[in-house]
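Missing here: one protein chain of the complex. Every other protein chain is in place.
So, chain A:
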Amino acid sequence: MSHLKYMLLVSRQAKVRLMQWYTPLTPKEKTKIINDLMPMILGRKSKMCNILEYGNHRVVYRRYASLYFICGVTPEEDNELLTLEIIHRYVESMDTYFGNVCELDIIFNFSKAYDILNELIMCDGSIAESSKKEILNNIKAMDDIEGNNHLDRVLS
């Protein structure tokens, strides 16, 4: 059962590139989590495991090139190993969408990155779709509608 608390994308310089919170927290709490986690995660060696305890929950993270994907999970409910796969699904989906995704793609097209994430994970952090193909088809369909809207306007 996946019940993510948050999904953060943070660069190696500890700059946030994307954040989505699935539990209501105050801005202060959010900042504290990010500020606490980043030194902890950046300080970890590559051979160490991708799971760490933080406060009342666990954190599962994975590094892709210069970006860290960080998820807060509920210890007794979430499957830590599966959370890693969810992160990977997300990365794969973005990779296909952008064609070899890099940090800059996400910085400049963050709203697309959000759209993809929202197709994958819904509500209070549960996985809603497991097929990469399905996710991308729907994103593409929505992009097309946006494009058509634009075209209509130009023609009229």
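Some points to look at:
To be clear about the criterion, contacts are C-beta pairs under 8 Å (C-beta built on N, C-alpha and C of every residue); 3 or more make two chains touch, one makes a residue touch a chain; residues count from 1.
Keep in mind that, in the parts below, contacts and distances are computed from a predicted model.
Its UniProt record calls the unshown chain "AP-1 complex subunit gamma", which is the correct pick from "Ragulator complex protein LAMTOR1", "Late endosomal/lysosomal adaptor and MAPK and MTOR activator 4", "AP-1 complex subunit gamma" or "Translation machinery-associated protein 22". On the side of chain A, the interface with the absent chain consists of residues 1-2, 16-22, 24-25, 27, 30-31, 34, 45-53, 56, 75, 79-82, 84-86, 88-89, 107-108, 110-111, 114-115, 118, 122-124, 126-134, 138, 141-142, 145-146, 149-150, using the contact rule stated above.
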